[in-house]
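Beneath this line is the structure, given in structure tokens, with notes to follow.
Removed from the display is one protein chain of the complex; every other protein chain stays in position.
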Amino acid sequence: MTDNMAAIARATVGDLAEIIPVTATRGFPYIASRAEAQIAGGIVLEMIAEHASTVDAVVIAAFGDPSLKGARDLFDLPIVGMAEAAVMTAALLGESFAVVTFSPLMTRWYDECVQATGLGNRFKGVLTPDITPARLTDVQTDLGADIITMATTAATRHHADVIILGGAPLAGLAPKIASQVPAIVIDPIAAAVLQAMTLVRMTAHAATPLRVNKPAAKTSIGLAAPLAMAIHHGGAAS
Amino acid sequence: MTDNMAAIARATVGDLAEIIPVTATRGFPYIASRAEAQIAGGIVLEMIAEHASTVDAVVIAAFGDPSLKGARDLFDLPIVGMAEAAVMTAALLGESFAVVTFSPLMTRWYDECVQATGLGNRFKGVLTPDITPARLTDVQTDLGADIITMATTAATRHHADVIILGGAPLAGLAPKIASQVPAIVIDPIAAAVLQAMTLVRMTAHAATPLRVNKPAAKTSIGLAAPLAMAIHHGGAAS
Amino acid sequence: MTDNMAAIARATVGDLAEIIPVTATRGFPYIASRAEAQIAGGIVLEMIAEHASTVDAVVIAAFGDPSLKGARDLFDLPIVGMAEAAVMTAALLGESFAVVTFSPLMTRWYDECVQATGLGNRFKGVLTPDITPARLTDVQTDLGADIITMATTAATRHHADVIILGGAPLAGLAPKIASQVPAIVIDPIAAAVLQAMTLVRMTAHAATPLRVNKPAAKTSIGLAAPLAMAIHHGGAAS
Amino acid sequence: MTDNMAAIARATVGDLAEIIPVTATRGFPYIASRAEAQIAGGIVLEMIAEHASTVDAVVIAAFGDPSLKGARDLFDLPIVGMAEAAVMTAALLGESFAVVTFSPLMTRWYDECVQATGLGNRFKGVLTPDITPARLTDVQTDLGADIITMATTAATRHHADVIILGGAPLAGLAPKIASQVPAIVIDPIAAAVLQAMTLVRMTAHAATPLRVNKPAAKTSIGLAAPLAMAIHHGGAAS
Amino acid sequence: MTDNMAAIARATVGDLAEIIPVTATRGFPYIASRAEAQIAGGIVLEMIAEHASTVDAVVIAAFGDPSLKGARDLFDLPIVGMAEAAVMTAALLGESFAVVTFSPLMTRWYDECVQATGLGNRFKGVLTPDITPARLTDVQTDLGADIITMATTAATRHHADVIILGGAPLAGLAPKIASQVPAIVIDPIAAAVLQAMTLVRMTAHAATPLRVNKPAAKTSIGLAAPLAMAIHHGGAAS
Partner (left out) sequence: MTDNMAAIARATVGDLAEIIPVTATRGFPYIASRAEAQIAGGIVLEMIAEHASTVDAVVIAAFGDPSLKGARDLFDLPIVGMAEAAVMTAALLGESFAVVTFSPLMTRWYDECVQATGLGNRFKGVLTPDITPARLTDVQTDLGADIITMATTAATRHHADVIILGGAPLAGLAPKIASQVPAIVIDPIAAAVLQAMTLVRMTAHAATPLRVNKPAAKTSIGLAAPLAMAIHHGGAAS
């Protein structure tokens, strides 16, 4: 999954940016609830802490944006969430947008993710097939026609101007089906890396730290060293 | 801090319930931002996973309710957040409520915590002193008069019917100053344990699991064993 | 109806509190609209005025909470509405909740009651059978299976974590069907009396009056004497 | 107060309509809280029930619109609330509006009344003098200059396009000061009677009853006979 | 279309006001999108600028209210939009309202128009036939029974107390079908002219300009002379 996403990201940015994929060494293959996002979020912060000094921006490559807001509080570089990037990009392309995904099990979580961006007022809902596919690896092949049908329904019946294809199993599908959907179709990973490049440009002259609204420096116990140091604002972690 | 909170909880429930205090072995003394809540939340889930089978309900004894919603997804017993319990209790006592706390550094975080409950429309804001006290241990003595003044201002100027005293350093202060404030004053830890007892009663006949809206069972890597097992819905964790 | 509710209340509180049932001597058997709530509300205020000095808290035992907010303005003890208590309790047990009731005629009124709590953003709607049952006294027997089906639909299709059984004809049904519903089922009268006990505890040290935000003392004409006196803040009523 | 309002109403409608003033024989001189509105509302319904068959429309001449929504449920003629009429008229004259009134004691109640209309998103707040005038009868003389100053502040600082003069003591003041305020100034009683005439026109061809969304017919106990009959949908009241 | 609307307006106001119909000499026959409203709005401003000094109020006789808010900024007389007038009038007649119109193509635009009034919280949606009629001129004859059916559905199923018949092709239909619909039916052009008369009364004593919140006077290039002058606040246009 990481490989596929990295390939999409590289195809998107070309030679304008270098993509450094990082995979969590613990946790889950993908995120589908607040509980999982809570756990994954702590791991995400550890991973960012480890790499923050050597990259220009971070893309959290899970649709639910685990730890997105917390990461922005802690680290002085642009942090991009796939869901939020897809939503804001969609909002720049049309008045309203919907999410199409591969399983009804994702509906609640994806709805929460969109509401968390603050743009729920322009959101037309999550559309999914009635049942979860047996194998996620073949989703694009098996569900391709269904995805086009659902995206078309979102456009014609729900008045969505833009369709976000949500979830890692659909990564890379958007450009393949775009011409068959009567609305703009967005690949979140592509949206995220493009927005990351834009945000690096927008913060090129910013002061460090990027904001005054940071948590006070704190001593912690038992956290991974780089994260503890970030929480301690760069001082020695206890 | 844990001892003080446990004492308040015990004084509140008397012999109607047993209080089992559990302290995190890693993390921070208190939580003041989304980043800290994100990290603490994962630890909270680990702690709940360890004790869920031996208690009737859980109170997450930090005002920001780290992992509250995630914990409800995973575990089949009542999970109470201090901030949410204080807010819902306040809403049952008056039309509007405010939070009074000890430091301006908490304003943003506490405001976010209240908004997360969905009752922001009845919320009159966070009132704090202009500067953070030098020593948190003496806050109740040093700031007592200020707290009364701020609570009175919240009532008279901001039309708050109920005042929530937010933050562990103020735990236990509410009953001491209540008679000097022209509004109802709430101690969140007391509200939380009382609500926990009520929720145990309300779920006495419920089916297990408590809800159908749970994340699908998942295999994980590298998590603490009890948490991994909870995520795997009781099956063997990988 | 009063007897049944009192029995449920007594079974809920055990020997922790005394339940004193009071029935209106004029008005309607139950409330299903704003007009009826308006009329009943005035009668409720009269009844509270008569008993306020001899009880610790008041439960307004009609799902629409007639005069709840007005009563809080006037009287210096906790006033609990059945609908509001059920809603706030539900919000402490899950992210979202729905109301299941016995007649489509109640849909609009119950929806208004929930919106009035300010928690409409976590509300998944009212589910009812298509037609009103012929006899309200046998609702629990006649509709039992339907209620379970509707509650299950609310959980699975509408993603409600908690189901409130609304309306006096369903009082006492919740514990009987709870184990057959894949969500938490709440009896509003039980929620209300438990919350009343909590609120008495939370206001044990409060100043009198409980709030500064009270209407100015007023002379009135033609009202029942105890209510006139309450409006006159305890002075002699004209 | 009734005489003054009737005079303003008559001056407003000229010979296009007959004004029939009706005064409550019990209750309060004016309304300043939900408790008072609750009580007054029941009395208002009794009064409307008594006169509904002999008038074309009803204006509830108290700024808080007691029983407005309940009355619409019960009676098949236009029911106009002074506050709601002023708000909707203001919304037709400008993007935003504010309320200026004579006493800080009214702030909370008037704010609630405006929010109840659903147009709180265009509302810029209630402006009042710092203290309540000693004598309400001389408010227009004593506070005239202050009212102009507050209305001007509402326009220039709060960006209100329209100013509603709230409360019976200010009735009739609007046309006298309008030319000195850099915004449109509205007298609620004038707005209410003009809207009543419009609503009579708009319902001239309507079916009876005016709506299908009425409470079911109900038997009641102890209510004034005409109100009981209205609740029983014109059948004999018990 | 202008003739029909003028006839309805004249029948509504009788001899209380003179109706002066003005038709745009460029643009579209009717408006169904933001793009069209944007273009029409500029033309509307030109037309108002030409006639503002010789009329007492302006009704913008297109359901989408093109340039309504802009016109209020510029001109010192009441400006009434048909949609907004219908919405505010509906809100004075019932708790909730719906729009019934002749074509599914109007759904999105009419929904936006209602949301723009700020009263979307009382709105129950747009109901239309499934397909657009072939000829708009015969809509009232061809669709009459369908309109009644949809209005009845809006009342019974969607709980709308008031039905607005939207769109010029339905102008004048409301009084003809009103007695067959179990809710109040509103003709927007009638609502608009009646509101215009009310607003003239409400501003009879107002200062000129009507508000301080006007755009600063500006020099423009290439605009129609009367509009340029209005933008220049009555000074010579460049």
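Note that the chains are named A, B, C, D and E in the order they appear, and that numbering of residues resets to 1 at the start of each chain.
Going forward, contacts are C-beta pairs under 8 Å (C-beta built on N, C-alpha and C of every residue); 3 or more make two chains touch, one makes a residue touch a chain.
Computed from a predicted structure; not experimentally measured.
When the full complex is taken into account, the listed residue touching the unshown chain is A:Leu210, out of A:Leu105, A:Leu210 or A:Ala224.
Residue A:Glu95 is the one among A:Glu50, A:Glu95, A:Asp111 or A:Asp146 that touches the chain not shown.
When the omitted chain is restored, the residue from A:Pro21, A:Pro175 or A:Gly234 that touches it is A:Pro175.
For chain E, the residues touching the chain absent from view are 25-28, 32-39, 41-43, 45, 67, 69-71, 73-74, 105, 108, 213-216, 218-223, 227, 231. Contact residues of chain A toward the unshown chain are 12, 16, 69, 72, 78, 80, 84-85, 88-89, 91-95, 117-119, 121-122, 155-156, 159, 161, 174-176, 178-186, 190-191, 194-195, 198-199, 201-207, 209-213.
Following the convention adopted for this analysis, only the chains that are shown with their structure count from here on.
Counting C-beta pairs in contact across B-C and across A-B shows that the higher total falls to B-C.
At the interface between chain D and chain E, over half of the residue numbers appear on both sides, which makes the contact a same-residue one. Remark: chain C and chain E have CA centroids separated by 43 Å (rounded to whole angstrom). Residue positions of chain B touching 2 or more other chains, listed in rising order: 69, 159, 213.
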